[in-house]
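Note that one protein chain of the assembly has been removed; the remaining protein chains are unaltered in position.
Should a chain be cited, it is by its letter among A and B, assigned in written order, with residues numbered from 1 in that chain.
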Amino acid sequence: MSEDKKQKLLEVKNLHVSFFTPAGEVKAVNGISYDVDYDEVMGIVGESGSGKSVEAYSIIGLLQSPGKVMEGSITLEGEDMLAKTSSEMVDYRGSQVAMIFQNPMTCLNPVYTIGNQLTEALRAHDKSISKEDADKRAMEMLEQVGINNVEKRMKQYPHELSGGMRQRVMIAMGLICHPKLLIADEPTTALDVTIQAQILELMKELQKKNHMGIIFITHNLGVVAEVCDKVSVMYAGKMVEQGPVDEIFYEPGHPYTMGLLRSMPRVDAESYERLIPIEGSPVDMLNPPEGCPFAPRCEHAMKVCLQKMPPYVELGDNHRAACWLRVQDAIEAQKKEGTEGKKNE
Amino acid sequence: MRKYTIRRIFMAVVTLLVVACLTFILMNAIPGNPWLSEKAPSQATIDALNAKYGLDQPVPVQMVKYLGNILHGDFGTSIKMQKNRAVLSIIMEMFPVSAKIGSIALLWAVLVGVPLGCLAAFKRGTWVDSLLRIVCTLGISMPGFVVATILLHTLCGGISGVKVFPALFDGSAKSYVLPCLALGFYPMCYLSRQTRTAMLDSINQEYIKTAKAKGLKNNKIIFKHALRNALIPVITYLGPQIAFTLCGGLVVERVFSIPGLGRYFIQSIQNRDYPVIMGTTIFLATFIIIMNLVVDLCYKLVDPRINLSNGGH
Partner (left out) sequence: MAENKRYKKFGSLQPNVDDIMKWNAELPENAFEPATSEEKENFIQDRKSVSYWKDAWRRLRKNTVAMVALAIIIILTLFAFVGPMVVPYTYKQQIRGSEALGLSHYTYEDIQAIHAYIEEHTGTGVLSPDEAVEQARAEAEANGKKLSRIEEAKIRAQASVNAESSEAEEETITESQAAKELGLKKKPFGYSEKELERKASGEKVFPHVFGTDDQGRDIMVRVMVGTRVSITVGICAALLVLIIGAVYGSISGYCGGAVDAVMQRIVEMIYSIPEMLIILLLSATLKPALEQFQNSGNGILQKLVTILGPNLISMFIAFGLLYWVTMSRIIRGQILQLKQQEYVTAARALGAKGGRIIRRHLLPNCIGQIVTTTFLQIPSAIFLESFLSFVGVGVSAPLTSLGSMCSEALSGLNTYPYRLFIPAVILSLMILSLNLFGDGLRDALDPRLKK
């Protein structure tokens, strides 16, 4: 289709990332694919250790040894990101792709002022900018993220600001060079709920203004529902389900997604309804089992789940899941159709 | 900051007082009296001596009196080694030599150790790092007298034909070289190890990730973001090293026969010259505690996290 052929902002195909630890190879990311377009927010959901952050770091080229991209491709506006040298990546970071991290408390350097840290991002990508101009841009940016009393803030140190304020600074820092893609790695996890809402609102607003794509990494489905257009659900380095946000929420195809939804508190739930946790803990990534990694925790687990990784089954437009249950559905439907077809014939 | 400074100074004063009292009490716990020597003096002589040195009064009175005297700079007089000479004047004669060697040693230790530590951190995992790690672990494993005697033996005529430095300390610039080298070796290795750890710690911090995500060049990340944060904790290691260097001086002064306070102190212990022991202990302790205080306050000054907030802990 012609629409598909239009170049996307970011395309990740069959990405494999491994960590070579003394204990052996850990396949942190095991064959995931997705794309993000301009003006689009894509959520990546999964519990800690599922490979969300690793995958994000490989996009921005911050994967540290012993981590290594083993297979797959990452293209940003048609350019192969994996083929770039590290010094080319330096120029890309910040200006084309920016990243916001989880913990605003530790992500700002405690010994430099806010102003210093903001302008240094600007000046790294635009050598000709004067100090005054850089300061002006930084103050504009701070105002944009809703910080008042900007001139005073510029001279303050990170520890003098509150957590929410610091996350705003982090966002300002990410956006100051107008990147095309913003990766937000759990940007609201460390914040109070009220501040969370403000920050999410702010991010959506800024996205509309700058037409950028956002990859939003979180384990909080509530946040996903609020900001994302589409969602990828990751489990143990694999993408188990992917689709538009509404379909994921109303017609989840993978038991893990269902479990996540059931364990999420809802405002509209009946008062006696209980939250249902997912039993068990994630698999050991050092010795991943042959079959579906979620099988031991899955209430619907079948014999085949323990033996083979399920293939992806398309469940709708851009909605697919990797689960033998869905394969079973498909096979049964096919058989039914076959017999019906024979009857019809 | 002010609150912290006041509290810190108060603690230092209390510590000093405790050290002084402890010294005095320990000295008083010694059985017999200091006048016992080869020939037992008569009771009358002992009484006279006790009266002369105020030893006939109750201990608390003696203690208060002693502390009061110290405040006036009166550390008592030597009773054995240099009879009747004021302890303070002995200290004032000996200490400059020790202090000179100590400060030169510490200076080279900092100037060499810190850059070496940074180098090891940058080259982490390479042969440079391994080599430095082994040398520095060896450095903190060799007692001062081993380093000192090796230097003395190899460079001062022990091996025939090699006599680069004088074996006897004569106060010339050349005779300072080996003692300072020997004394500074341990702190150099120690600081280098600590700097490496601090640097690696700093490199693993999240703000380094932020700096990388901003697209800063590697050099800028290391020299602007990592180094400054790494050097702040290294300052705290300086305090204990000052104390260590002063005490390590005892050994080095013995090996090189340097007429410093350390050697004199050891001799006074061997000769049981109690006023000298007491005076020197209190003097050195005061010096070390004050240096610790200064280093601590410097640390707080460089670290903006504490500097601008009220108090801190």
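In this section, a residue touches a chain if its C-beta (ideal position, glycine included) is under 8 Å from a C-beta of that chain, and two chains touch if they have at least 3 such contacts.
This one's a predicted model, so the numbers in the text were calculated from it and none came from an experiment.
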| item | value |
| --- | --- |
| Missing chain: touched chains present in the view | A, B |
| Residue among B:Leu67, B:Met81, B:Ala99 or B:Met142 touching the omitted chain | B:Met142 |
| Touch residues of subunit B, complete complex, unshown partner | 11-12, 14-15, 18-19, 22-23, 26-27, 29-32, 124, 137-138, 140-146, 149-150, 152-153, 157-158, 197, 200, 204, 243-244, 246-247, 250-251, 254-255, 265-266, 269-270, 272, 277, 281, 284-285, 288-289, 292-293 |
| Sites on subunit A contacted by the missing partner chain, in the whole complex | 22-23, 251, 283-284, 286-287, 289, 291, 295-296, 300-307, 311, 313-316, 319, 324, 326-331, 333-334, 337 |
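What we mean here is this: only the chains that are shown with their structure count from here on.
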| item | value |
| --- | --- |
| For the subunit B and subunit A complex, residues of the former touching the latter | 205-207, 209-218, 220, 224-225, 228-229, 232, 303-305, 308-309 |
| Subunit B contact footprint on subunit A (complex, rising order) | 60, 62, 90-95, 98-99, 101, 103, 106-112, 120-121, 124-125, 157, 159-160, 170, 173-174, 177 |
